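A protein chain is absent from this complex, but the other protein chains hold their places.
Now for chain A:
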Amino acid sequence: MSVSPSKDGFIAVFFSFYKKKAKPLIHFFSMLAMTFLGLLLLTFVIGRLMPIDPVIAVIGDKAPEELYQKTYKEMGLDEPIVMQFIYYLGDVLQGDLGTSVRTANLVTDDILNYFPATLELATLATVFGILLGVPIGVLAAVKQNKWQDYLVRFFGLIGHSAPIFWLAMLGIVVFYQHLDWVAAPEGRLSVMYEYTLPKVTNMVLVDTIIAGNWDAFKDAFAHIILPASLLSYYSIAYLSRMTRSFMLDQLKQEYIITARVKGVSEMTIIWRHALGNAWVPLITVIALTYATLLEGSVLTEIVFSWPGLGRYITDALLAADMNAVLGGTIVVGLVFILLNLTSDLLYKVFDPRAK
């Protein structure tokens, strides 16, 4: 029995499509699924191995033993840990992340509430980081081993080594207590706007703009500016060091010498040619810095009473609130994957060789 040419052609086209397009996609998604599975399994096992009784988080310390045993069974803790994980996975695949025992809310709702707070803080911090970190990194590279370079490196060293808690308290004392430049470290908004502002994105800077409430926007900005600046200090410190390093590499390249010989202005050489090429590795660094900030900065969130994801996950972990911990882990995993994908795409934009 012979295969008709058209059918044969279809199979050939199919295999060609599979090899070129579908196979990489299937490979990508199966890697993604395995990464998530591994991430969830690891978090689940760590959560269960912690010496914290999850039943106590639900019923407290004083509940009678009968209630303890009843709740223990209701939570499925009498099942083997593997089965507990399989049940959880089944729920996740159906889009059910469960209910948090600490907040009595659906974990999905909690994440939609807490993640935007972290998102706007991290985004602002990263924007500040890029705006200041990259130029001073360039300056340090151009002025290698001069006082400007030492100053930038010293600034970077402090940014890396000073405890964030101490810096945050110092910032509050200076800019809030003495200078009155920023709003109180009490959260995202003053009480007068707290439950009057319509929620659209749950990012208050954005929601105040959508509502056209400029007083509330100013208030929100005055609340975010200090924690965002403090977090950005770390980004600035890191990005300036990395920019310096990448720029030094570029400035030694032959094409720079050629450009100088051809009489291209130093400004163009530095900002267009050298920095243009330094951006390629910098994108990965920026993406990773941003991703780290998006996990939430627990100490900053505590000091500024900022209701972010980092504090949510940490509190959940300490209360053995596994649904919340795993829900948060999924978000963090997604953030890393999305930012990696974005940086891959940007690579192609900035580096013609990658196209």
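Assorted remarks:
By definition in this document, contacts are C-beta pairs under 8 Å (C-beta built on N, C-alpha and C of every residue); 3 or more make two chains touch, one makes a residue touch a chain; residues count from 1.
Here is the rule we go by: contacts and distances are computed from a predicted model.
For the chain that does not appear here, its UniProt entry gives the protein name "ABC transporter substrate-binding protein", which is one of "ABC transporter substrate-binding protein", "AzlD domain-containing protein", "Carbamoyl phosphate synthase large chain" or "Sulfopyruvate decarboxylase subunit alpha". Screening A:L40, A:L97 or A:V142 against the full complex identifies A:V142 as the residue touching the chain left out.
Within the whole complex, the absent chain has one touching residue among A:L25, A:L157 or A:L318, and that is A:L318. Listed residues A:K73, A:H160, A:K218 or A:K348: the one in touch with the omitted chain is A:K218.
Along chain A, the points of touch with the absent chain fall at residues 50-53, 56-67, 70, 101-105, 110, 113, 128, 131-132, 135-136, 138-139, 142-143, 148, 169, 172-173, 176-177, 180-187, 191-192, 194-195, 218-219, 221-222, 225, 266-267, 270, 302-303, 305, 307, 311-312, 315, 318-320.
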